[in-house]
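Just one protein chain is left out here, and the rest sit where they should.
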Amino acid sequence: MANWKKAPIREALGKTLVELGDRYPQVLVVNADLRNSVKSIYFMEKYPDRTIEVGIAEQNMIGVAAGLASLGFIPFAVTFARFASKRAADQISMSVDYCRNNVKIIGAYAGIFTGAQGVSQQMIDDTAAMRAMPNMTVIDTADVHEVRSALLFAAEFSGPVYIRIGRDEWPVVFDETYTFELGKGRWLREGSDVVLLNSGILLPYAVEAAELLESEGISAGVVNMPSIKPIDAALINDISRNVGAIVTLEAHNVQGGFGSAVAEVTAANYPVPIEMIGLRNEYSESAPNDALLEKHHLNPPWIAAAAKRALDRKNRLRC
Amino acid sequence: MANWKKAPIREALGKTLVELGDRYPQVLVVNADLRNSVKSIYFMEKYPDRTIEVGIAEQNMIGVAAGLASLGFIPFAVTFARFASKRAADQISMSVDYCRNNVKIIGAYAGIFTGAQGVSQQMIDDTAAMRAMPNMTVIDTADVHEVRSALLFAAEFSGPVYIRIGRDEWPVVFDETYTFELGKGRWLREGSDVVLLNSGILLPYAVEAAELLESEGISAGVVNMPSIKPIDAALINDISRNVGAIVTLEAHNVQGGFGSAVAEVTAANYPVPIEMIGLRNEYSESAPNDALLEKHHLNPPWIAAAAKRALDRKNRLRC
Amino acid sequence: MVSDLSVLLTDRQGQPYSLTSERIKHLEYLCESTRRDIVDTLYKIGRGHAGPSLSMVELLISLYFEELRFDPSDPKWPDRDRFILSKGHGSLGYYAVLAQRGLIEKRELDTFESLGSRLQGHVDSNWLPWVELTTGSLGQGLSYAVGVAIAAKRQAKDLRAYCLLGDGECQEGNVWEAAMSAAKYRLDNLLAIVDWNNLQGGVTLEVMPSLEPFALKWQAFGWHTIEINGHDLQAVLQAYHQARQTKEKPTVIIARNIKGKGVSYMENKVEWHGGTVTKELHQIALEEINARLSELSQYADEKYGRNHG
Partner (left out) sequence: MVSDLSVLLTDRQGQPYSLTSERIKHLEYLCESTRRDIVDTLYKIGRGHAGPSLSMVELLISLYFEELRFDPSDPKWPDRDRFILSKGHGSLGYYAVLAQRGLIEKRELDTFESLGSRLQGHVDSNWLPWVELTTGSLGQGLSYAVGVAIAAKRQAKDLRAYCLLGDGECQEGNVWEAAMSAAKYRLDNLLAIVDWNNLQGGVTLEVMPSLEPFALKWQAFGWHTIEINGHDLQAVLQAYHQARQTKEKPTVIIARNIKGKGVSYMENKVEWHGGTVTKELHQIALEEINARLSELSQYADEKYGRNHG
């Protein structure tokens, strides 16, 4: 098994916000009383005059950010994914997405690995809501380097962006040279029987599952696809045609999220069997990450089992 | 072409609410200052004491409804789909869906045919958000009879329900005997080359498209599937296996909605080509319905063209 | 007889000017002319929110003819004041005011709500450059205006943010979130104007949650409040002026208005929130408005106004 170094994801968020502040004078951070948790406190300490604090008022957070953007600022509205996506959903739809205001919405504490605090601090259906908005760019992130790179991208990119970000100490898959590319997935590992197509924080487990499968003689590729919208249809088509069996992975409900976005592409081009790893239309609970990984079947053995199911179906279809 | 009788959809909503009031003493209606538009005014006139009016405050509307449900009432929270789904999304997620409170959320003015009032009174991404919630039942409706039947179902059913409902005079496809069945789709017309799988208000155009296709020698089935969640996976599997080409129809963005739900099922079982009719990741605008049907390619000729594309792909896959 | 009202104000440029009764009469004329366009368009198109549009005519005419700083030739002039119509369903009235001010052509009103028109059912910044923010989902405009006002302060720009809200709209929690943060940031470059017409969408008012004591609410949220009759142009202009003088606090003008103002059968009638006019009703409305217009006709000339960029 891979022996991962670990690094705390929210620290990467906090530090990268400071880096953005250093690089781009137009970048502001808009907080809704979660600076300590999401680590935007670092930005506030360095750039108090570029920090807006609205208190516990996420609807206002989004509207204010839209107004700030209209004068040329690049506001990063940073809070937990639940509050970032759901608490101000109509404001995001009207004042940000429809109007294409240049607001960056950072959904920290996305998914279920959020410090054992339970359902209200987790978020498993934000991707579904955000990617259904016509103008939104939706990105999920896997490790500290992808977090940093996605944030840098968002500052440069003109238009509304939503980024899902985890919280805890987490395996580091990439390194400093990693660069997020909009609308592009990337092979981490070749494979010809089945491809594990990941978006977000389950990436290390995809890699481990591929190793498991290899040990059983199954050639499993691993592709990382942080860009959920726009999605890399060309790469998905390649995989569909050339490999023909897919497992999608996300820390999100399997209904409506990344897996669903992949299924849309395959259905529209080359239909192939897909197994989806994620929350199986269920909420999670308060518990340590390991326990949740196991409970929700997000562990490498479960991923490997899903890969075998996909492969089986592919083989059956082919005869 | 079919020569449809027409009937105003929001009248059906208003009248059925009264019928619910007559049948079920526990039914309440919770309004947020849209009684005139959504026609819950009829209920209020007959049952003022069973009407709650919160004003223009949809977050409170949902929370109040949850509280009312906790004492055994069956509250119908009725407003425009935009405000019903997006303005209180976090409240719905926490206080209704997660807690399985017995609240019925009625999203009137869903889709784009909402009286030429423009984007803010339309709603094209509610299905995506609502169906990603683990406990929500999600229903889209096609005509006045389906509206009525879905509302009757919701009152009987225990648990959170979201129903999409249109607004305008609209072709009547069903009759008084029509009964909504949870998790069930229904054949309106057999077909062996391709199936038009509809959820919601585009149904008459699906039927017309099938007629068009017939005149061109293509056998197109029509299936109506108001129950988006739970979805009729068995029927979709039948169609996938026995027909092998699908066109989905919905007055919703093609990303994340009904079409996407169908694609999830096919990918998980029998992958087949799907073409999706709906908003093509775009917003609509203020205009008469006919103009919008044409602009967004929701008309029978466009549907027929999509069916041919799906059929083509099926044939190419089969050689 | 026309006399000097002896009201000395300063304009947005800081220049003193005296509010003469001619000037007021001229503005009154413009208001009635705007009302005519509203009812004509309503009749021609057969759709629109007449009551909400007629209610705010004086507020908007005063803004666009006397108060707002903007460049008529460039809707996106960076230093313009920002006006946000948070009650976006007042679109018809807003478009008629823009037409009156010459920012769009009057004949464009005939395209209201038709395919491809810039005049969407609710004001829409994707279609019409004079609109700062698409609204129609009530309760969102003030937050945006707060963002504008904070941004202006951070950029040391002298521009002001103006936001017009409905009274019913103030039932939205979003409005109070915005109000709280505006006070916190001491946004004296922000003016909220509430078109208080004591009616919203519903049929009868008694069943709605009451917003009173309304001024007290805003005061408790840290705002300076000014209450006026919002159809009294002099009061409106003085209130705008007073708001500009108020420092360290945002100001809200509570304009006590009449929904449907200026068309007798529409006044204070919730039925005229939406709804369309028959030929007969249109005639009645026109007669009423035309009568006032002819009374005011001697003040029609631009020379009585100012600021005709």
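Each chain carries a letter (A, B and C) given by its place in the written order, and its residues are counted from 1.
Following the convention adopted for this analysis, a residue touches a chain if its C-beta (ideal position, glycine included) is under 8 Å from a C-beta of that chain, and two chains touch if they have at least 3 such contacts.
No experiment lies behind these values; they were computed from the predicted model shown.
When the full complex is examined, the chain removed from view is found to touch A, B, C. Taking the complete complex into account, C:K184 is the one of C:K184, C:K249, C:K269 or C:H282 that touches the chain left out. The chain not shown here is touched by just one of A:V119, A:M136 or A:A233, and that residue is A:V119. Contact with the undisplayed chain is limited, among C:S91, C:S117, C:Q171 or C:Q200, to C:Q171. Contact residues of subunit A toward the unshown chain are 31, 33-37, 41, 44, 48, 51, 53-57, 59-60, 82-83, 87, 115-121, 285-288, 291-292, 295.
Annotation for subunit B: contacts to the undisplayed chain at residues 49-50, 52, 54-55, 57, 59-60, 62-73, 75, 90-91, 93-95, 98-100.
Residues 171-177, 180-181, 183-184, 208-211, 213, 216-217, 219-222 of subunit C touch the missing chain (whole complex, contact as defined above).
Following the convention adopted for this analysis, only the chains that are shown with their structure count from here on.
Note: the chain lying farthest from subunit B is C, by mean C-alpha position. Here the chain pair with the top count of touching C-beta pairs is A-B. For this pair, subunit A with subunit C, the centres built from the Cα atoms lie 43 Å apart. Between subunit A and subunit B the centroid-to-centroid distance comes to 29 Å (mean Cα coordinates, whole Å). Residues of subunit B in contact with two or more other chains: 82-83, 87, 119-120.
Subunit C has residues 134-137, 139, 173 in contact with two or more other chains.
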